[in-house]
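What you see is the complex with one protein chain gone and the rest in place.
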Amino acid sequence: MLINALLKRTGIGIATLLVVSILIFIGTSVLPGDVAQIILGQMATPDSLAALREKLGLDQPGYIRYFLWLGDLLTGDLGYSKAGAGAGTIGTPISEMLAPRLVNTLRLSGTVALIAVPLSVSLGLVAAMYPGTRLDRTVTFATLSLISLPEFLVATFLVLILAVHLNWLPATAYMSGDESGLQLIRALAMPTLTLVIVASSQIIRMTRAAVLNVMSSPYIEMAILKGVPRSRIILRHALFNAIGPIVNVVALNLAYLVSGIVVVETIFAYPGLAKLMVEGVQTRDLPFVQACAMIFCATYVALIFIADMASILSNPRLRHPK
Amino acid sequence: MAALLEVDRLVIDAQTDGGALVPIVKGVSFDVAPGEVVALIGESGSGKTTIALSALGYTRPGLVFGSGEVRLHGEDVIALEPERKRRLRGGRVAYLAQSAAATFNPALTIGEQVTESAVLHGILTQEAADARAV
Amino acid sequence: MKDVRAFQQLYRDGKVNRREFLTVMGALGFSAATAGSLLGSAGALAATPRRGGSVRMASNLHGPDDQMDPIVFTSNIDYSRGRATYNGLIQIRDNMVLAPELAEEWSVNANATEFTFKIRKGVHFHDGSTLTADDVVWSMRRHLGKKSPSVIKAFFTNVKEWKKVDAYTVKAILTSPDSDLPAKLGEKQAKIVKKDTKDFKKGNGTGPFLLESFQPGVRSTHARNKDYWRDGPNLDALEMTAITDPIARVNALLAGDVQLISNIDAKQVRLVQKNPETRLISQETGLYGGICCLKNTAPGKNDDFVMGLRLIQDRERIVRSILKGHGRVGNDHPISPAYGADHCSELPQRKYDPDKAKWHLKKSGYTTAELFVAPVMVGIEDASLLMQANLKKIGFDLRLKKVPTDGYWGAVWMKEPLNVVTWNMRPTANAMLAIQFAPHAKWNDTFWNSDRMGFLLKASLAETDQKKRHEMLCEMQNLVHNESGMVIPYHVNQIDGTHKSVHGIPHQPLGALGGAEWPEFAWIDA
Partner (left out) sequence: MSSIPDNPAEPQTQESYDELPDAPPRRRIRFSWSGKLGIGIVAFWLVIVVIGPSIAPYDEADILDEALFVVPGSDNPYPDTDFQPPSRIVLLGTDYLGRDTLSRILWGARVSIGISLAATLIAYLVGITLGIAAAVGGGKLDSGLSRVNDAFLSIPSIMLALVVIAAVGSTIPLLIVLTGLIYATSVFRIARSLGLDVTVSDFVEAARVRGEGLWWIITREILPNVAMPMATDFGLRFVYVILFISSLSFLGLGVQPPTSDWGSMVRENLAGLSYGSIAPLVPALAIATLTIAINMVVDDVSAHAGGRLAKRML
């Protein structure tokens, strides 16, 4: 039973990735101006464009480039970016460019997850345990206010207060790669803080909603009538049923922390993947954008996969469907 | 002989949209002696379950005890403080819902849920309970 | 005299800009010439440079397309990296003075069609090999020919050939006279690389710094070149990155994360000025923001329409409230006073005149138009919004179409009838006018083809009599000012910032941070 579900979802994941690869390719090829145009910028001339295009191998038809790329991808070769190649003949291996960025991204999102998830799940639980109380209302109000603040406002606020005025932390999470423990913490502090604020609100809201929803079900009433203690009701009876939706929100937030934090990475000049991808789009570095996008989609698929598995395992009824 | 359960002029109110209280159980009184079987009969929604549940000092969300008492062995279960209520429930009084299926938690094994109550109230050890359950 | 000295200090520290300095000197009763020389000596005031230390520089733009191949350098960070890694034949120093670099000396024949360069001996590339004429010829030839991807190949269209005379002498043979060639060789793309270089990311140059690491779109690190062929550099190490968000960039400087930043937004200058830890560098340049009205299509081909747009520009206010004084009113031609003697001061300044504008627009018959805007330079969006508001007052409906910067040069510029444009300062007035207004030139972005203009461009290059030459340049500026499709409301200063401990940033106007000439000369006090 479990094996089947596992296989089924794996298949689904792969299918999704294939669809994505096609979407990405079409998407990136409708962009006005190609990498040659962007490299030469205002100074481009038809001849120099043609010359550079030839150098960069942009003169092949689209579908050929797609299959070549897909092939390479399957053999684990992400191909070469035009980065730094200029009119030279040697570009940069994309894997080489992505590796450090990926590390940075995982570092940041990992830290955020470690702080945000336990914090917000427990806050959500507390809110759900005492619905309607002042505590609950405070949590709800706070989360709503934070949800409604644009990221860049939160970020800029923190920078002005903590970095420019108090001078406690650096204004930019600039990573030179050789930071020691403390420097690393200082560098990560700001974006982490921002993202914890951004990510938590949703998980809190979700946990609260999910648990509350379970709390209103007959078997919880039964548990009460069986004289089960409140703590046990929440943690054993309610939380287990709520796990499904909660892990899903967590998963989606993690996916977002990997791919969606362009704004934060820009404001803190944090060399992560999301910003790199945007720059990739803006510089029409197609192989590069495609690689990034595939990474993001893979992350998403993987996370959702884990989430689904978790909710299946957490729930006997899904474990053994009627 | 002393009644096991005495329901005395029990009033249970429901809160309306306006927040005003509307009594849905209007001063019910009856006694139940040990070994005696009492049946409440009435159309759906007339408040049978509501009255029954009051024997555990419990009302559904949206309902509140208005006045009157529900005495078990002479002590008012409505007035009990939470911890005592908890001991009472499943300890001395058990509730059997009409649609039993709905009252089982999909996330837990039936076994655990059947034995849970007895174990929690220290009536049986988990092992003994499991043995009894099957 | 004391206050003069004090003022020179202020100028050196970037507290006052060139214009302010000259005005004050004028007020103190100095002649323009004297003031100029005082200005020149101001740079020399700097205490003797201190050796050692390192700085971190944050530029305004970077990305996966960062380059180490000089001929395709397009962004400030490319220029700075190039300056640290490579040398050119000729270097442009403060106030546009040409200085020998890898070319010890150069000479030109009578009619300016043949230049001879003596290459410096004993110069080594970072890989240890010795610089010879072959490297120079190979590097310079990369700018020639239709197939060249060089960004500045238009400068060298009249170069027939680069010839090696002997191991340390090269000749440039021209098809038409060009007295500006040496200045053009000072451009940031005209750097000398090792012959037959394939992988430019290694940055094998002769420059003051070795390229330690280079991650496009992330950072690069540079270490002092111990056997640099001349004294210098002062710093032991450089680190170059970019912070693309203007607010974040300034905050990084204020918080001390970085010691140098380029391209400060006018909205932010006061923060840097009033902060005791930081210093503002506001360098007057020829850099301008303007509007291209294509002359080969409506509405631009209608002269009254263009004139209307020119007269509705509230130039004073743009400089006052949008640029916060860090710029200069434009006169609808690119040759700002930063071009020195080449600037035509005789030409009367065009002023904001809604009534005349209304009259011209009415005469043109247009009541509405659409302008494509991208944030291609400081203040251009704001200036467009101001123009839009002012046009509304005289009953003309200008619609703004905002498009992203990426792809702008390919998809909008020289294609949409009305679009915004910016041009960097060029080493000479002639080069600037030629690149944008020579008849049928590749980047004649208003499609205004004037034979007279073409004639003057050629003639002025051959003209050796300075007075006649100036008259020609003046006439050309007048033509652009009145007949072309260009609207140039303002020139903006190059505004950069440093930590107060950083000194020796050159005052060269051809780009950010002293025309990117800073790496070799910057130094920090303990």
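For reference, chains read A, B and C in written order, and residue numbers begin at 1 within each chain.
Following the convention adopted for this analysis, contacts are C-beta pairs under 8 Å (C-beta built on N, C-alpha and C of every residue); 3 or more make two chains touch, one makes a residue touch a chain.
Predicted model only: the values in this text are computed from it and were never measured.
In the complete assembly, the contact with the undisplayed chain comes from A:Gln202, out of A:Ser120, A:Thr172 or A:Gln202.
When the omitted chain is restored, the residue from A:Ala113, A:Leu188 or A:Val278 that touches it is A:Val278. Here the missing chain is touched by one residue of C:Thr405, C:Asn449 or C:Asn478, and it is C:Thr405. For the options A:Leu6, A:Val103, A:Leu212 or A:Ile306, the residue in contact with the chain missing from this view is A:Leu212. Remark: the residues of subunit A touching the chain excluded from display are 12, 15-16, 19-20, 23-24, 27-28, 30-32, 137, 140-141, 144-145, 147-153, 156-157, 160, 164, 198, 202, 205-206, 209-210, 212-213, 216-218, 242, 244-245, 248-249, 251-253, 255-256, 259-260, 262-263, 266, 274, 277-278, 281-282, 289, 293, 296-297, 300-301, 304, 307-308, 311-312, 315, 317-318. Panel shows subunit C; residues 246-247, 250-251, 265, 267-268, 270-271, 317, 320-322, 373, 375, 381-382, 384-386, 388-389, 392, 400-407 of it touch the chain omitted from the view.
The rule is simple: only the chains that are shown with their structure count from here on.
If the chains shown are joined wherever they touch, the resulting network is a simple chain of contacts running from one end to the other without closing.
Once CA atoms are averaged chain by chain and compared with the all-protein CA average, the nearest chain turns out to be A.
In whole angstrom, the spacing between the mean C-alpha positions of subunit B and subunit C is 85. Centre-to-centre, using mean CA coordinates, subunit A is 40 Å away from subunit C. Within the complex formed with subunit B, the subunit A residues making contact are 216, 218-229, 232, 236-237, 240-241, 243, 314-317. Partner subunit C is touched in their complex by these residues of subunit A: 31-33, 35, 37-45, 47-48, 50-52, 55, 81-90, 92, 97, 100-101, 156, 159-160, 163-164, 167, 170-172, 174, 176, 266-269, 271, 276, 279-285, 288. On subunit B, the positions that touch subunit A within their shared complex are 53, 56, 58, 60-61, 85-91, 94-95, 97, 99, 102-109, 113, 116-117, 120-121.
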